[in-house]
Structure formats: structure tokens, C-alpha cells
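Read through the structure below, which is laid out as C-alpha cells, and then see the notes.
With one protein chain removed, the remaining protein chains of the complex are shown where they sit.
Every chain is named by a letter (A and B) in the order it is written, and numbering of its residues begins at 1.
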Amino acid sequence: MNFSEAATSGLFFHLAPWLVFFPVIGLLINMIFGGKMSEKAVGTVASLASGAAFVVSVLLAYSLNAVHGELQTVPFAEWIHIGQLQLDWTFRVDSLSTVMMLVVSGVGTLIHIYAIGYMHEDVRFHDEVKRFRRFFVFLNLFIAMMMILVSGDSYLMLFVGWEGVGLCSFLLIGFWYDFDTLGRKSTANAEAGKKAFIANRVGDFGFLLAIFTTFWHFGTLQFDGVFEAAAAHPDPYVISAITLFMLIGVTGKSAQVPLYVWLPDAMAGPTPVSALIHAATMVTAGVYLVVRSAPLYSVVHSASYIVAMIGAVTALFAATIAVGQYDIKKVLAYSTISQLGFMVAAVGTGAYVAGIFHLAAHAFFKALLFLSAGSVILGMERGHHHLAHGHGDHADADAHHEDGEVFDPGDMRNMGNLRKQMPVTFWLYLAGTLALAGIFPFAGFWSKDEILLDAKLHAEHFPGVYWLLAIAAFLTAFYMGRQIWMVFYGKERTEVAKHAQESPPIMTVPLMFLAFLAVFGGALNLPFEGFHNLGHWLEYTIGHVEDLPLNLGVAGVSTLLALLAIFLSWLIYGKNPIKAGQPDPLKKALGPIFTGMENKWFVDEGYKAVVLDPFQKLAKFLSITLDWNFWHDWFHESVIYGFFKWLAAFLSDPVDMGIINAVADWLADLTKRSSESLRRLQNGFVRSYALSVLLGVVAILGYLLFK
Amino acid sequence: MDGISVNYYVGLSTILFVIGATGVLIRRNALIIFMSVELMLNAGNLAFVAFASAHDLLNGQVFVFFIMTVAAAEVAVGLALIVAIFRSKKSINVDEINVLKG
Partner (left out) sequence: MDFMSNPLNVVTFFPLIGVLLLLFVNKENKVLIRWISLLTALATFGLSLWLLSQFQPANPNLQLTINESWIQVANWNISYYMGVDGLSILLVLLTAFLTPIALLSTWSAIEEREKDFNIFFLLLEAGMLGVFMAQDLFLFYIFWEFTLVPMYFLIGIWGGPQRIYASIKFFLYTMAGSLLMLLAILWLGIHQGTFAVPDLIRMGGIPAETQIWLFLAFAIAFAIKVPMWPLHSWLPDAHVQAPTAGSVILAGVLLKMGTYGFIRFNLPLFPKAAIHFAPMMAGLAVVGIIYGAIVSYYQQDIKKLVAYSSISHLGFVMLGLFALNSQGIQGGILQMINHGLSTGALFLLVGMVYEQTHTRDFDVYGGLWKIMPVYGSIMLVVTLSSMGLPGLNGFVGEFTILLGAFGSEAIGSPWFAGLSAIGVILAAVYMLYMYQKIFLGPTGSIVETVKEHGHALRDLSAREIITVAPLLIFIFWIGLYPKPFFELIAPAVDNLVAILQAAMH
């Protein structure tokens, strides 16, 4: 049997479980033998494991194409069977899941390779080489969990992956758990990981409720079963409840308003993690969930509108914050939230293809941007290292962590003119920026345009969405422009920036792949007759999709906006580059608005005041006051035990001693006194005893005689 | 013995018993008390024998044998006690043996 026959016969579909097994095998090898392996070997094993999953994804996609996109389910094992509840480990291969698999494993593999180079230096700057292996174990675990998420055939299996990636996110954000982002000893990174996990759990809580409602109304959790049942009994209340509960999950995982707050903190993780998990793959899981549940969302317009509005508001809100950030990764983080908002808004308006298209394109260019930012940060670290240790003086390796003055290699105010020191990174970064800003013909142009077009076309059903997104798109181009001018142009604002060094090829070569995708990724779904490849591919899963042609009006407006924004950013940051110590020029122009942007609109503080502090107080009240002082000490000790002690005292003193004992004492006294008087009879003289015997006998005899 | 009424025997026995009892009550020498006890026992014996003969029954006579045996045993034990007391007290005056008084 040759290859194409094998593909048509569906043989390859049995490989689906290997999407999960390959990464698991990789992580097991690293976990068990990694201690004795070199860094290169560990990284290679992990990358191969991820690469193998990519190969499987390609084979699955190829086979699926061969069978004309017909849905394939691959049962693997039984899981939970109780009465009506029938849950299995079953893999689902359809056009939607294969797209996700390809993105996850493809981008994932590139990031694995990049991470070999990146982590090599990162572990050295943190003086702990042992953690190199742990990083790759977690990374492989993430790929495995993500694969479960996208290839599961039921909501619960999706949920397994959903929580699993949350765990990996927690582990990887807190990867440098004994430091903060600047390398000082602190619990900050660990806190960030915890924050991410808990915010996600809040979302998962909603997702769980959605699952319960689904089960009790539709009797199953398997996707097709749910959709069929929903189509048969489209009870709008039930479906609204399910979709809105699910939306809570989406806002948690895909970092939407109001649960987005964890994502910026998640930048505490090593940069490859930010790129892979917090930009390209995990955070898009919410988008995937909505697209997967399209048959539910499309039934209830109000739910869809809420989804779209949340997406649009998030897109704009996060974009405003991104404008006021100084940390190179924080800008990208808020940008990610904003772009996720675009996707969520797209899938909310029913533009599923546009959502997935932007998801894929965003995965390419945002991964590229993050990894390039990582390259910038490491370049700065190298420069700092170089300065701190002079030439060849490595005697005190810890010095630059403990010398008091803390250098932030990610702060854009410390950079400037880096294109001179790091030309390769500059070009890569520029490609990513143009793609993100939506400049023709980069990937972001096509995908963002499709979203805007859809929003515009459905404006009467989804009022406001288009405008929010359009403004967000403008801000996107502006803050990216600001970043480029601040990082790569102008004059070096610190000595370190002058000594920054370019990254090695193991880091830059994967970036070139990503840059290629960021430039040409638009080809996935060109809006011309005969193209729309992604749309047609997804039609297999989500039903008929309208082929939208390029709308020159929408495209023109958004391109104009983007160019205008970039020009504006040049006026502010490019023409007169800010100097060391100079405040952001926008600060003067915008005043308090900029302060709000800079401080993330004080949302974290708000949460602290509204949620965290009251929770702390409640916990303190419940545990200390109520449970311990009141219930344990007062009620049990004072009331129960105290009453018992009082009762015991009462019974023993007045009752026992006063009454019962008194009677006994009186009896004893009586006996004693009578014996006192009687003892005189006992005089010890046998004679008198004998006399009394005699008298006794006489008395008895007398009695007998005279009775 | 036909001529003599049983009353005489009983009368003698009574006199003997009273003498013995009086001796027990008023004498202080343990040996004398002992002899008095012996006297009382034998007064009893006499009464038994007398009634037995009068009623022509054997029971009384048999009882006398028992009493005599007991008396002998009692004397043996009693004398041994007196000897033991004398060894510790150097006296057999019963008034001095009153450690059990209440």
C-alpha cells in the first residue's frame, strides 16, 4: 500500500492518540534519563517529541483531505461510564481540530528549538543549570495537554486539556519561582503563576457549570450528540445558560475582560513560554471552544452578541493599556489580550473562519514578536553581563544579582538603537510588527481585515463591535510603532544597550521560519475567488461559510488607520527620540489618561480591593474568629467543656460533698459514737465475758421458761 | 440405783456447776479457772448420766464420752496456751491478760 492509499484508507487516523503519546514519551525520557543527558540531548529529545506530534498532525490533515474532510473519531479507551454518563478517551479529527493541531505542534516545535538556545543562556543568568531539563519536561507536557484539548471528542476531554494547559501555564510562569522578573529573590513569579491558575480556575468553574447544564439537558457531553440534541430541542434559555457559562471559561483561558488580569503577569515566565502558551496556543483555546460550540452559539443571538462585545471591549481596553507600557514583553502581552479580543469578537459575530484565520496568523506573528523580544532581552543581558564582569572576570558569578542596582533588560527605556547591535533580530521584529499592525501584504492584514469586514457586514446585528475593533486596530499600529522607535531607533539610552549582542543561529533560525509565516501566512485564506482555502477547509466542520471578497472600503480604512498610527508614533517617538530619564512624551499630552494606561487602569488594584482583600478578611474571620475563637475555643471549650466543668464542680461540691457525703458521714459518726460507749464493755477480763455469757444463758433460759 | 431419785443427781450436778461457774468468775489464776471449767463439764456429765439412766437411754451416756474427749483436748490446748502465756508474761493471772480490751 503506498502513501496516498494509506491516507485514503484512513489508516493514519489511528495515529491520533500519538499526538499525545509522543510528547508524553519525550517528557518521560527527559524526566527519567535527562539527568545524565547533555543540554543539547535534552532539547533535541523534547523538540523531536513535539516534531513527531507535528508530523502526526500533518498526516492527519493529509488523510482528512483525502477523505474529503469527513469527521473521524478515534476511540482509545473507556473513561467514566455511570448510567447515562458515557465518557471515553476518544480523539476527534476534523478540519477544525487539525488546524489547531498544526498550529500548536508547528509553532510549538519551532519554539522548542528556539528554547534550546534561549534556555541555555537563561539558566546561566539565573545560576541554575539543572532547571534546563525541567523546562523541557513542562514544555512537552504542555504540548500533550494542548493536543488533548484540541483533539478531544467531548466537552469533558476538552476540559481535561483545558485544565492541563492551565497547569503547565502555572508551572512555566512560575518557572523561576524563586525570583521576580528582574532576577531578584522574591515570590513574585510564583505569585504570578498562582494568579494565572486561579483566574483560569474561575473560568473553569463557569465551564464546569456549562458542562453540567449540557449533560442534564442533552444527556451527553460528546460534541455531535450535544449539537444534535440542541438542534432537536433548541430551548433558548438552556442554550443561553450553557453558552454564557462557557463564556466565563473563555474569558478565563483567553484572557478577556474581566478575567484577563493574569496574562500580563504571566510574562514572568521565560520568553519561549510567553510565546508558545501566552500568545500562540493556550490562550486561543477559548476561541477554539467557541468555534467548536458554534452550533450552540449560532442559536442564541444574545449570547453571541455578549461574546462579540466582550471581545471588542477587550480588544480596545487592552490596546489602550499597551500604549502606556514600558516593558517590551508587557506591551506584547497586552497586545495579545487585544488580539484575542479580535478573535473572540470575530467568533462572536459568527465569523468563525475569520477568527480561526486570525488565530493562526496571530500565532505566527505574535510568537515571532515574543521570541524576538526574548532575543532582545537576552542581547541586553549579554551586554549587561559583559559590562558587569569586565573581561574574563567570572570569579563572582552572582555579582550582578546582588550588587544592589537592578538592571531591567526588558525595559524599553533602557534600550534604543538596537538595530545596530542586533540587525537580524531587528528585521525579524519588524516583520512581526508589520504583520501585527495589519500592513499589506503581511498575514495580519488579511486576517484582521476579514474580522473587520465581518463585523462591518453584521453591524446591524452586532452594533458597536466594528467601531471598537477599528479603534483597537489603530491603537495596535500605534503602540507597535512606539515600540519599534523606542527599541531599535534613536540613541542608546544606556551603556548596556551599546554592548547588546546578537543571538546565536539556534534562536534566530526558527524565527526566520516564523517570520516567513508571518509574512506569507495570509495565503491561508486570501479573499479572492478560488482561494479562501481555510474557509473551505473549515466548512467540513462548521458548515457552509460565505466567501467574502476583499472589500476595498474596509481594507482601505484599516490600512489608512494603521499607517496614520505609525506616522503618529514616528512623530512622537521617532522624530525626537526620548532620552534617558525623560518621561514618555504622551504623558504630557494625555495627562491622567496616560497615567491610567501606564497603571493598567488600576484594574489589579481594583481586584485587590474588591475581591482579594475581602477574601482575605473573610478567611481570617472564618478561620480565626469563627472557627477557632468562637467554635473551637468558645463553644467547645467554654460552653461545652465549661458547662461540664461547672456541672462536675456542682455535683462534686454541693451535691456530692454536701448531701450524699453528709449522709454517709453522719452514719459513720453514729457508729463511731455508739462504739465509743460500747467499747467500755470490752474490758479484757475473761471473767466479765464469762459472766455476760452466763447472764445471757440465764436470760435465754428464763425466756424459754416463762414465755 | 433405783432407790435414789434422779433429783439428787441433778441437784449435785447443779451444785457442782455453780461451784465451777463461780470459780471461773471469781478466781484469777488461770489454772484454777481451768479446774473450775473441768468441774462444770463434769457437772454436765453427771446430769447426762443421771438422765440417761433414769430414762433408760444410751444417748446421754455416749455424749459423756464425747464430752470427756473434748475436755481432754481442751485441757491439752488450754494448758499449752497457759504455758505459752506464762512464758511471755511470767504470770498466769488472767487479769493481766487484757490486751484485747476495747
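We adopt the following convention: contacts are C-beta pairs under 8 Å (C-beta built on N, C-alpha and C of every residue); 3 or more make two chains touch, one makes a residue touch a chain.
Model, not experiment: these values are computed from the prediction.
K.L.:
Where does the absent chain make contact, in terms of the chains shown?
P.N.:
Across the whole assembly, the hidden chain touches A.
K.L.:
Looking at A:69, A:164, A:348 or A:574, which makes contact with the chain not pictured?
P.N.:
Result: among the candidates, A:164 touches the missing chain.
K.L.:
One chain isn't shown here. Among A:40, A:491, A:636 or A:679, which residue touches it?
P.N.:
A:636
K.L.:
Return the single residue from A:62, A:205 or A:567 that touches the missing chain.
P.N.:
A:205
K.L.:
Among A:185, A:461, A:645 or A:679, exactly one should touch the missing chain; which is it?
P.N.:
Of the listed residues, the one touching the omitted chain is A:185.
K.L.:
Which one touches the absent chain: A:70, A:627, A:656 or A:676?
P.N.:
Going through A:70, A:627, A:656 or A:676 one by one, A:627 is the residue touching the chain not shown.
K.L.:
Can you name the residues of subunit A that touch the chain not displayed here?
P.N.:
77-83, 85, 128, 130, 156, 159-160, 162-164, 167, 170, 174, 177-179, 185-187, 190-191, 193-194, 197-198, 201-202, 204-205, 208-209, 211-213, 215-216, 615, 618-620, 622-624, 627, 631-632, 635-636
The criterion applied here is as follows: only the chains that are shown with their structure count from here on.
K.L.:
Using CA atom averages as chain centres, what separation in Å is found between subunit A and subunit B?
P.N.:
Computed from C-alpha means, the inter-chain centre distance equals 117 Å.
K.L.:
In their complex, what parts of subunit B are in touch with subunit A?
P.N.:
The contact residues of subunit B facing subunit A are 21, 24-26, 28, 33, 94-95, 97-102.
K.L.:
Report the residues of subunit A in contact with subunit B in the complex, numbered from low to high.
P.N.:
My answer: residues 678-687, 690-691, 694.
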